[in-house]
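Each remark here refers to the structure printed beneath this line.
Every protein chain but one is kept in place in this view of the complex.
We just call them A and B in the order they show up, numbering each chain from 1.
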Amino acid sequence: MSAPSSLAPRLSWGRIALFAALGLFALFFLTPLYVMLSTALKSMDEIRNGTLLSLPLSPTLDAWAKAWSGACTGTDCGGLKPFFMNSVMMVVPAVGISTLIGSLNGYVLSKWRFRGSELMFALMLFGVFMPMQVVLLPMSQILGWLGIASSIWGLVLIHVLAGIPSTTLFFRNYYVGLPDELVKAAMLDGANFWQIFRRIVLPLSTPILVVTLIWQFTNIWNDFLYGVVFSGADSKPITVGLNNLANTTSSVKEYNVDMAAALIAALPTLFVYVVAGKYFVRGLTAGAVKG
Amino acid sequence: MGALTIEQVRKTFGNVEILKGIDIDIEAGEFLILVGPSGCGKSTLLNMIAGLDVPTTGKILLGDRDITHLPSKDRDIAMVFQSYALYPNMSVAQNIAFALEMRKVPKAEREAAVQRVASMLQIGHLLDRKPGQLSGGQRQRVAMGRALARNPKLFLFDEPLSNLDAKLRVEMRAEIKRLHQKTQTTTVYVTHDQVEAMTLGDRIAVMKDGQVQQFGTPDDIYSRPATRFVAEFIGSPAMNLMTAQRAAAGLAASGVALPLAEVQRASISAGAANEVSYGIRPEDIALVSADQTGALPGRISMLEPTGPETYALVETALGVLTARVPGKVVQRVGDAVALQWSPLSAHLFDAKSEQRLA
Partner (left out) sequence: MSAPSALRTPWLPKLVIAPSFVLSFFFIYGLIAWNGYLSLSASRLLPNYDFVGLEQYVKLFDNDRWWVALRNLGIFGGLFIFGGMALGLLLAILLDQKVRAEGVLRTIYLYPMALSFIVTGTAWKWILNPGLGIEHLMREWGFTNFEFGWLVDPDKAIYCVAIAGIWQSAGFVMALFLAGLRSIDDSIIKAAQVDGASLPRIYWRIIIPTLRPVFFSTLMVVSHLAIKSFDLVMALTAGGPGYATDLPATFMYTMAFSRGQIGLGAASATIMLATVAAIVVPYLYSELRTKK
């Protein structure tokens, strides 16, 4: 449904108020981004002499360079670069593995139902919502025993485990919409479990694949809780780096560097959002609204 | 042993008995119809023949092979689904060849099969298109082509024509019959449409509530329905049925004595039935003038002209009866007429057990 058409394009007072409201809200959402950007392009002098909203008079990329390779994040002063790399090395396997497993699980739960499979699904579903605080302590122990407590693989493992319920949910709900008769026809044609998956179900999965990849990438890249609990000295992801950078109690606070660092951390997910935003929205609504 | 034998097949799901003991036996090359209202179990039975479901007890034999528990791919059966179930991501040619590909048939042979089938069904010009680009009738043909390409021992059709409009349905029905005559493959065809059943089938199994009410040729089903349900299900407009009680030497309903032949009187007397359902098909009733002796007087309450015939609904002492009159009816609504039929055209059923008496 879209709104009743009688009030659509005429320019009335109501319409003007509508545009004003929409515009104001747009400002509300965009201003922080503007502030981040402009602050990151200023020098500290300019910041002290100006206000939040003043334009950068002589924009410079110094803060960005420092954020990337020179800022202090605790005891090291190597900038965000190592953290960025850690995040990349963590995100790629975590997203790939959790998506793959989710697609197989969704395939089984939707097309190969058996006694108890719905119950299995329901039990797994709780994992989408439960507060992760409750697994932090036991997981630290387990990662310690496995010897991966301070490595990227520890983070990959926990992101995969935490992601499987969500990815399974996405794929299962999507595959339920694929006609069962396709699978039946393929079985009569002689295809086995794997052939049906590879030749018929997977080729039809592109929409949900994109949604799931974007959803997982955004969540895993943006995660902080696991990053701060489960990483060792060399495996901290970029969110942890950013937080350390912005919160170091060093002598002089360099707000421009802080903002530049925040933007660097935000760039990958923002880029994905701008490029593939509508799939992102589909992911949000699919995950949250469905049961 | 016929080409397909279904032996005492039962299916229970939880507490519900979906199939209550089905026995059907057909010869090679025969066209079997499973017909009945929704929920009668015909699709369940078809799924079991296909291997997509398993009977709780009973056996299914294809030739002399017991296929009851064989997986679908080992049964050498092809199926056309109601929704056609064409693979959306593959071209028509790939759809048709898919089963052959699964059986590791070499490429040259696959292509030959595709060509053979395409010319049989006249879909050669569609081979590179995807199913999404085809019309309903074209998709139907491709679905059949996919089944034909395999040269299976058995064809299964699951209400393949229900998604088509009326005109297309008639065309495709003829197409299916033509193909069957050409390939002579044993076929099982599920439908809820009795016209399809009568025109396509060599043998028909009329099902209701998980049981086969009658299994026979179209003529058997039409001329000698075994139960009241079969009598009402086949034939359009439906058979006129009235409940009659024993009276004097015959039957009477609503005070009117019903025309009976000797052999029918004998069946009634022999049986223990007190109440009898008396049925007469609209096409067996003649519309005559109101003063005709021996005919049942009445008044026309509605006329439905269909072109070649007219259905006349006539209010009589026995209730509203429908008569099928060739051509046009001279009388008009409200006019007095009379209805006449030969007693031998009547069908008698025990009112309680619904089984045929005569």
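Remarks
As a working rule, a contact is a pair of C-beta atoms (placed from the backbone, for glycine too) under 8 Å apart; a residue touches a chain by one contact, two chains touch by 3 or more.
Predicted model only: the values in this text are computed from it and were never measured.
Taking the complete complex into account, the chain left out of view touches A, B.
The omitted chain makes contact with just one of the residues A:95, A:109 or A:152: A:109.
Considering the complete assembly, subunit A touches the hidden chain via residues 1-9, 18-19, 21-22, 25-26, 28-30, 32-33, 35-36, 39, 47-48, 51-53, 101, 104-105, 108-109, 111-114, 117-118, 120, 122-127, 129-139, 141, 161-162, 164-165, 168, 180, 183-184, 187, 192-193, 218, 221-225, 228-229, 239, 242-243, 246-247, 255, 258-259, 261-263, 265-266, 269-270, 272-274, 277, 280-281, 284-285, 288-291. Residues touching the missing chain, restricted to subunit B, are 47, 51-54, 71-74 (touch as defined at the top).
The rule is simple: only the chains that are shown with their structure count from here on.
The distance from the centre of subunit A to the centre of subunit B, each centre being the mean of the chain's C-alpha atoms, comes to 57 Å.
On the subunit B side of its complex with subunit A, the touching residues are 50-52, 71-73, 77-79, 81-83, 85-89, 98-99, 102-103, 146, 150.
Here subunit A touches subunit B in the complex through residues 179, 181-182, 184-192, 195, 199-200, 203-204, going by the rule given at the top.
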